[in-house]
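Note that this complex is displayed minus one protein chain, with the remaining chains in position.
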Amino acid sequence: MTTASDTEPAPPLVLTPYLFLLPAMLVTLAVVLWPVAETVWMSLHNFILFKPRNVPFIGLGNFWRLLHDEVFWLSLGHSLVWISLVVGLQFLLGLATALLLNQSFWWRSLARSLVIIPWALPSVIIGLTWTWMYDYNVGVLNDVFLRFGLIDKPVAWLAQPNSAFFSIVVALIWQGFPFFAVTILAGLQTISAELYEAADIDGATRFQRLRFITLPAIADVIATALLLRTIWVANSLDVILVMTGGGPGYSTYTLPLYAFLKAYSGMEFGYGSALAIMLTLLLLLVVFIYVRRAARELDQ
Amino acid sequence: MKRRQFIQAAGATALSTPLIMAPMVNSAKAQAATVRWWYHFDNPQNTPNDLIAQFEKDNPGIKIQAESIPWGGGGDYYTRLFAAIVAKNAPDCAMVKLSSQAQLLEMDALEPLDGHIKNWAGKADISDNIWNVNKAQDGKQYYLPLQYVVLYLYYRADWLQAAGLQPPKTFEEFLAAAKAMTKGDVSGFGMRGGGGGHDNWAPFIIGNGATFAKGGMVNEQALAGNRFYVSLARDHKVTPASAASDGFRQIVDGFKAERTGMIIHHIGSANELVTALGDKVSAVPVPRPANGKGWTMFGDESNAVLSGSKNKDAAFKWISFLSSGGNNVAFNKLTGQLPVTTSGASSWTLHPKRFVDASAASLPLAGVLPDSPKTADFARTVWPTSMQRALLGQITSDEMMKTIEAHYNG
Partner (left out) sequence: MMDRRSPLQRLFELHLPLLVIVLFALGPYVWMMMTSIKTNTDIGAWPVRYWPQAFTSEHYHALLERTSFGGNLVNSFIIATGACMLGLSVSLPAAYAFSRYRFRGRRLLMTQFLVINMFPIVLIIIPLFVLMRNIGLLDTFIGIILGHSTFAVPFSIWMLTSYMNAIPKDLDEAARIDGATTLEVLRLIILPVIMPGLVTTGIYIFVTSWNEYLFAMMLSGQNVRTVTVALQLFIGEFSVQWGLLTAAGTLIALPVTLLFLLVQKRLVSGLTSGAVKS
């Protein structure tokens, strides 16, 4: 990671910003630093939770094993498709929603509050409710589709590899798009009305206004929201865990789910930690690319 | 064979002999102690408060601090317990299952109870063989039995009758019954390919001669049993299309919605099924292979005292209170399982008689999965993943058995 001093003229050493940062640093580091250090230690050992008397140091053995583990590569592949689909579609739907909600109409405050509901529910409920709606025997989706003649016999949504994967993607888009809608909506509020008035005078079409005024003005907010959401989705596993537990077979395995199952079902905390660290390193790569790119704009 | 004998004995006593209520002695010694106890109930509306109040009245000086811990498919409960043990913050006693005994012992977390049990008045009300099934590999007694269930076959009596068939006793009859009931959007057998489905699978595999010893999952009978089970879905198509992902909830919902004709489960769902289907549902022991052997799953639950406890005597008093005669009956009314005491079993009325009978008739077949640290992972990931892959045709039935063999003996 390049430090600020590599690319910028050395800024004067003032104390104020550090003082402003101190509380945040204290709160987060106090809680995170020790557990993460412990996890790194575990990843270098063959640490099995129920064998506390026998924890041999194996260096990078867990990482070596991981590179030869086909389930790791499979999960990584799923994770990539997964993150791009879920975050991408959440974002597009969220952006559309925010743009609609930013206009003025009589039921706006109602619409704004209703749209947030999926996001206001715990993942356990979301997972169970969607599993139940997708149910082969008593699910409401099969019932509705049958009534409208879209299918001629019930579909076992969660029992086939592809449909299981996309069924969960739909549930996750539902869960997460309100986040983008709300975040982008707040970003839209910071755009000065004068800009639009000027554009109106110049006779800009609505598409031109979106392309040349709205989007550039909220680019920073969008980029940050995308980055944070990518990290969040990349790490989340609760909805998958409830809906399929990774199945059928390995069809819905993602990296964090695999790490979780290794750690809590196999009690192999050493290997689970290695998987988690690998995931963090891969995410770090994404962030590095983002920060390099964003740095140019941020540091103006 | 200790387990087999116990279960037969338990069956015999549960069924026929009304036993003498063991006298309960609760000497109320003056001692100030708080006992932390962890439990999990399926219905959050039930609480053990009445039992606790009774106990505290009998034992002034002991306070029970009961904590319900989320079950979370078993994972959350044991994660909490293991983390608490690692952090030296474990409760004094907790509800535990045999499948975790090996792991808990490996962590030095359990207190041997032999000394306490020797002097406990309620000892005789639990048959010797129940004690034996819960004995650890080192011969000591760490678990104090609390409740049990045993898996059997639920079937639609009306549909079988309409087809002119008897409740299936053998694999062949089972297949014939499943075929007869499969029509339209009804499937003969609600197969459970999702989490926990190994309970339903084991009767066809272990029952056919598979074992967990080296080579036991790849011997000829084991392979044949699994081929039969997989073929129910892939060749005979007597299972719902969703079999690969169905868990406990789905098979029960499907059966209640009259979409399947048979499922394998235990007495815990009896009242729910009777509410939905009335007399149309009945139960028999799981089918057996032609040679007459057979196997079904014994679902145990006990209490244990944790080795880090500072109030071991008080903790034992509390858990022994729960396993004595009338208290054990009261406790099982809260959980919907079956009492372990012979006196309690004789007066059991919570479930319709045909399901209590089916449970008792299943006991001679009943066993538990091996007392190995690998069993938890087998049940949670190894079995579901390989079963689902076999059902989807991603691997063959024999490859699935090789995976399981490799997990236990690889």
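Each chain carries a letter (A and B) given by its place in the written order, and its residues are counted from 1.
One rule holds for everything that comes next: contacts are C-beta pairs under 8 Å (C-beta built on N, C-alpha and C of every residue); 3 or more make two chains touch, one makes a residue touch a chain.
In this text the structure is predicted, and so the values were computed from the model without any measurement.
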Which displayed chains make contact with the chain that has been left out? A, B
Contact with the hidden chain, among A:81, A:121 or A:150, goes to A:121
Can you tell me which of B:268, B:325 or B:344 touches the chain that was removed from the display? B:268
Give me the chain B residues in contact with the hidden chain, please. 40-45, 65, 67-68, 70-72, 74, 76, 79-80, 83-84, 86-89, 248-249, 253, 256-259, 266, 268-269, 272, 275-276, 336
Positions on chain A where the hidden chain makes contact: 1-5, 8, 10-11, 13-14, 16-18, 20-21, 23-25, 27-32, 34-36, 38-39, 49, 93, 96-97, 100-101, 103-105, 109, 111-126, 128-130, 132-133, 137-138, 140, 143, 174, 177-179, 182-183, 185-187, 189-194, 196-197, 200, 217-218, 220-221, 223-225, 227-228, 231-232, 234-235, 237-238, 256, 259-260, 263-264, 269, 272-273, 276, 279-280, 283-284, 287-288, 291, 295, 298-299
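One rule holds for everything that comes next: only the chains that are shown with their structure count from here on.
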Hey, how far is the Cα centre of chain A from the one of chain B, in Å? 38
Of chain B, residues touching chain A in the complex: 75, 79, 82, 86, 103-104, 106-108, 185, 193-195, 240-246, 250, 253-254, 257, 259-260, 373, 376-377, 380-381, 384-385, 388-389, 391-392, 394
Considering the complex alone, what residue numbers of chain A touch chain B? 49-53, 135-138, 153-156, 158-161, 164, 244-250, 261, 264-267
